[in-house]
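For this depiction, one protein chain was excluded, whereas all remaining protein chains were kept in their positions.
Then we have chain A:
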């Protein structure tokens, strides 16, 4: 049983920095919850409170049914039965790889033969068994982080914490290690909390993803649902929804920009009154020659400014006036249009994410629309 329960957690630094602000979160057994957000959103502070490296100012934390923090109780880090993976690996340079991995068992009083046996098994899990007798400084960053993973899981702790473990690795290694952490999670079924600012990591690793903003959870959902329906403009932007058009009501139509350019929005009745921000995923946009968009799609005329070729996919940058540029992503060579060509950008209104212009919250689609 290793459910994690966080209730009303608060941590402030100084007088007015609310790193974690009255935050509650329950993590089910075997779940890997990713805390996602930009730097300064409080995700690392939350993780460090879970680890006991930071003392919260208020609220309560239970791990596996045992209260570890809250009130006057503050279980020290080493008695929380956790494992932790650090951004800088934090392998002890004076110990061999095997000694590093065996350390959590040593701290738990496991005999020498037994702990080295278990350490070798853990090293085999991350395919580093051949490195057992090396010292950490002799290893590459990717190898060091694999060792650190083995160290975190070796004692089968009831909770494993990941503090941006892949940020110091290059692009290719990040992909490999992401896959390995995913496999480890499937194999071992540990309960985990994973801090990152990288949305790809969050999407691929999280059972659920919590997007944090100013010490609070802005949205908590499984990754696919999160991406389908970001609850606020903040979440949409953080998930990489690149296109944003600010719309105002003008009589019966919607307009944008200073020149009040009109925009065709079939079935836009649900948008209600007041200005809105329409956010569009780059992959939901289609390009056609002017007037060529199928019926039932919202259309905006524009001019292609540039085409960015990136291997399999390309980005078409289309200026729709007033300096507003939309990005449409599709397989390379999907559309023949190049720089200077007039086009029509279209999208299915169902795919548009509409946020209130004032508070940035999602405006739920009308029932007719959802169907």
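Convention: a residue touches a chain if its C-beta (ideal position, glycine included) is under 8 Å from a C-beta of that chain, and two chains touch if they have at least 3 such contacts; residues count from 1.
In this section, contacts and distances are computed from a predicted model.
Enquirer: There's a gap in the complex where one chain should be. From "Dihydroorotate dehydrogenase", "Iron ABC transporter permease", "Pyruvate:ferredoxin (Flavodoxin) oxidoreductase" or "Envelope stress response membrane protein PspC", what does UniProt name that chain?
Expert: "Iron ABC transporter permease"
Enquirer: Touching the absent chain in the whole complex: find that residue among A:17, A:138, A:342 or A:358.
Expert: In the full complex, the listed residue that touches the missing chain is A:138.
Enquirer: Using the document's definition of touch, tell me which of A:41, A:84, A:149 or A:205 contacts the absent chain.
Expert: Considering all chains, including the one not shown, the answer is A:84.
Enquirer: Under the stated touch rule, tell me which residues of chain A contact the chain that is not displayed.
Expert: 48, 51-53, 55, 76-79, 81-84, 86-94, 103-104, 106-108, 135, 137-138, 151, 155, 157, 161, 168
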